[in-house]
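Report on one structure; see the data block that follows.
Removed from the display is one protein chain of the complex; every other protein chain stays in position.
Order of writing sets the labels: A and B. Residues in every chain begin at 1.
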Amino acid sequence: EIEKSQDARDEDLKSFLFVLAGAMIFFMQSGFAMVCAGAVRLKNVQNSMLKNLLDACGAAVAFFLVGNAFAFGGQFETTATTFVGLSEFASIGPSAPFWFFEYTFSATSVTIVAGTLAERCQMVAYLCYSMFLAGIIYPVVAHALWSNNGFISNFNVDPFLGSGAIDFAGSGVVHLTGGITALFATLILGPRRGRFYDAQGLPLSKPKPFPGHSIALQLLGTMVLWFGWFGFNPGSALLLGGNVGEIAANAAVSTALAGASGGIAALFTNLFIQERKTGEPHFSLVMAMNGSLSGLVAITAGCALVEPWAALVIGIVSGWVYIASSEWLIKLRIDDAVDAIPVHMFNGIWGMISVGIFASPDKMDVTYGVSKHVGCVYSWARGSSDAALLACQTLAVLFIVGWTMVTVFPFFVWLNYKGWLRSDSLEELVGLDISYHGGGPGAVGDGEVRKEYVEA
Amino acid sequence: EIEKSQDARDEDLKSFLFVLAGAMIFFMQSGFAMVCAGAVRLKNVQNSMLKNLLDACGAAVAFFLVGNAFAFGGQFETTATTFVGLSEFASIGPSAPFWFFEYTFSATSVTIVAGTLAERCQMVAYLCYSMFLAGIIYPVVAHALWSNNGFISNFNVDPFLGSGAIDFAGSGVVHLTGGITALFATLILGPRRGRFYDAQGLPLSKPKPFPGHSIALQLLGTMVLWFGWFGFNPGSALLLGGNVGEIAANAAVSTALAGASGGIAALFTNLFIQERKTGEPHFSLVMAMNGSLSGLVAITAGCALVEPWAALVIGIVSGWVYIASSEWLIKLRIDDAVDAIPVHMFNGIWGMISVGIFASPDKMDVTYGVSKHVGCVYSWARGSSDAALLACQTLAVLFIVGWTMVTVFPFFVWLNYKGWLRSDSLEELVGLDISYHGGGPGAVGDGEVRKEYVEA
Partner (left out) sequence: EIEKSQDARDEDLKSFLFVLAGAMIFFMQSGFAMVCAGAVRLKNVQNSMLKNLLDACGAAVAFFLVGNAFAFGGQFETTATTFVGLSEFASIGPSAPFWFFEYTFSATSVTIVAGTLAERCQMVAYLCYSMFLAGIIYPVVAHALWSNNGFISNFNVDPFLGSGAIDFAGSGVVHLTGGITALFATLILGPRRGRFYDAQGLPLSKPKPFPGHSIALQLLGTMVLWFGWFGFNPGSALLLGGNVGEIAANAAVSTALAGASGGIAALFTNLFIQERKTGEPHFSLVMAMNGSLSGLVAITAGCALVEPWAALVIGIVSGWVYIASSEWLIKLRIDDAVDAIPVHMFNGIWGMISVGIFASPDKMDVTYGVSKHVGCVYSWARGSSDAALLACQTLAVLFIVGWTMVTVFPFFVWLNYKGWLRSDSLEELVGLDISYHGGGPGAVGDGEVRKEYVEA
């Protein structure tokens, strides 16, 4: 051991740090679970919890069998640009720490969808789409943006437009992919019974709120997610060659600031709007929580690449993006039980775009060792009109949206056609816990159901 | 400082990583607490929570005063094989990071028992057995398997059969020891009132389910445990000389895969069985959660030593072991409030045995630098019939079961004889929170108790 080179030793230590950061990301599964547990009604808690657990389990198996192969298979053997990797199936590939770390990202992407579809989706549909997402949809996106062979990846030896798209920790790959899947899924699944329409199918004058069963658990989930995000964003520095600590610390600072400003912006903007409308100022915890999560999603793509002031700006805008898109979805009568679409999809897009605007030359040098194509505010300040990075970011967004749409949309249409997607009306009424899980707090005995659970 | 050798610097960094991994293991106490909080009835929550907190507290004091001495005292001073260490009482020994890390393991072992005995055990019995377990039972097992002086330890200079038993992170030392204690304790303590017998003591036709008060907290606990397990298993790599990162990453991959396949196997196997019996397929969250925990327990002994495919197999089998043993305990009318015996005892045994079957030469070289005696599937593939490792694993299991039985059984019989073990019938009926803790949600005022808590 004495003769082991220092590089090998440093590499070995980095492997250990991969495990710690990956564990923190894995822990985000608990965060998503608690957000769901808090946001759904008591009669559907067991159902939501099972889906969250199965996301962690299913993604591990799927990422082992095919996901890692499609996403990263053979990326160190060829520099050719490919659509998917086609080697290393049923394998963790050449590096155990890399596989573990990437698995936790894929599990995160999958779990975003479950919240949106909560309280009305059949178990069989869930099982199908989560396997499909973890095994195929997500890996293709990860390949395109993160693999050395990806067509839009900044790790490609000949990157698109000389720049390639930068998604440092996954605003696009993880959050947008999950969010856009959630959108198409809920479009086909339809809103929860009684949320936007009455029993006769006539639209309600205003949507019926379905208050979650525990705001404390929802807050816990939000904070667990934020904690895990410090593994998600700073941890991604480990994928790079040098300066991992410096890059990670920059990412941590941005993550703290954007989460903070997102929450504050959403809280007070909503307060102001509601006060104008109703005359009563209400401090909405749900707004603040989802605003913070929005800031975290948005900063994920650029956390190591933007200055602290820019992180604050990105966070503030993300709070506004959240409020506007959440409102818009309600107007469109698109039902999202935990507001995952505004948080993860719309702010995933904003996060990708924000890199094209705010990526600073200094941080890019520290992170990637190159800063030829930077965010446009810096290009303009240089007197240049170079927008290659912004163009790549936009293209990456379009690719993710397009790819997900052409695969997910027909898939859910097919599920729906087979009758496997939507719970039937009675199942939804009594709650999925009793319908699919043989019990739950609403079950009082064989075949009986508590009246108050049905009415909730 | 400039002259500090690189070895000393690396060693210092490892000390820091010990602290981080140890903290994650410590956090598993919260996981056990939430599993219990979710699984017990509301009238016993405070009681369960106090026991969990006291496990963390009591184990620290006990491991400082005597536990560390019995387990590891003087292990660097002599290579003789001993039954217990007899130096370093009331001391953390030569290494602070080592003491801290090992303390967190001892606390884990103790806390396994509390769940099984929940809802019917006196506080004084709890205090006695937890001190006894942390101070004597557990340290002797740790000494035998993990100390340089242990008779069955693979760290012994002259290991048993030239191999010694391998328990990388504690399927045997931690989980089996805790699980077997739980089994003997509940045998003497008896089932909860009304679980298997009616008020006249006649056996019920089927056991009465006692649904826990919060499935969300139980899921949270499961996920916290899984998170902590990434400190438990990969962290144990720090105890070895070199390649700590590589070993840790291998352990992390196995931990993810076995937990996943255990949960999936238990969920779908139970679904299939229930569908055959009742015609209705039910997705049981409790099965999935305990299946995952079973997979985690089983992989603990071999996490760094088996290939990913073997981790999947170990996990699947652990799910079956869980279902079969859980069913069996119910048939025997042995009451385990949180199913800790199937999870920790039966899968602790399976985990130990699985090392003897699946330990791969490659991983053993990476981990220990030797691979003379490997798992039998590899021995057979080599054309050898060497089963020294499997023999050692089996012997280690027998030792743990035997040692625990001869100490714990008389101990609990004695507690019972003194009348210190079982809560009296009325205490159990009104709930332990009111009986021992002067309050709780069921207390409405001085001397009054809410009727619904008594009936629950």
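For this structure, a couple of remarks:
Please note the rule applied: a contact is a pair of C-beta atoms (placed from the backbone, for glycine too) under 8 Å apart; a residue touches a chain by one contact, two chains touch by 3 or more.
Keep in mind it's a predicted model, so treat the numbers as computed, not measured.
From the set A:244, A:343 or A:376, the residue in touch with the chain omitted from the display is A:244, counting the whole complex.
Contact between subunit B and the unshown chain involves residues 1-2, 4, 6, 9, 11-20, 22-23, 26-27, 29-30, 33-34, 37, 45-46, 49-50, 52-54, 56-61, 64, 90-92, 95-97, 99-100, 103, 123, 214, 217, 220, 436-441.
Take subunit A: the residues that touch the chain left off the picture are 6-7, 10, 13, 17, 20-21, 24, 209, 211, 215-216, 219-220, 222-224, 226-227, 230-231, 234, 237, 241-246, 248-253, 256-257, 259-261, 263-264, 267, 274, 280, 282-285, 288-289, 292, 308-309, 312.
Here, only the chains that are shown with their structure count from here on.
In the CA-based superposition of subunit A onto subunit B, the rotation angle is 120 degrees, rounded to steps of 5. The mean-CA centres of subunit A and subunit B are about 34 angstrom from one another, to the nearest whole unit.
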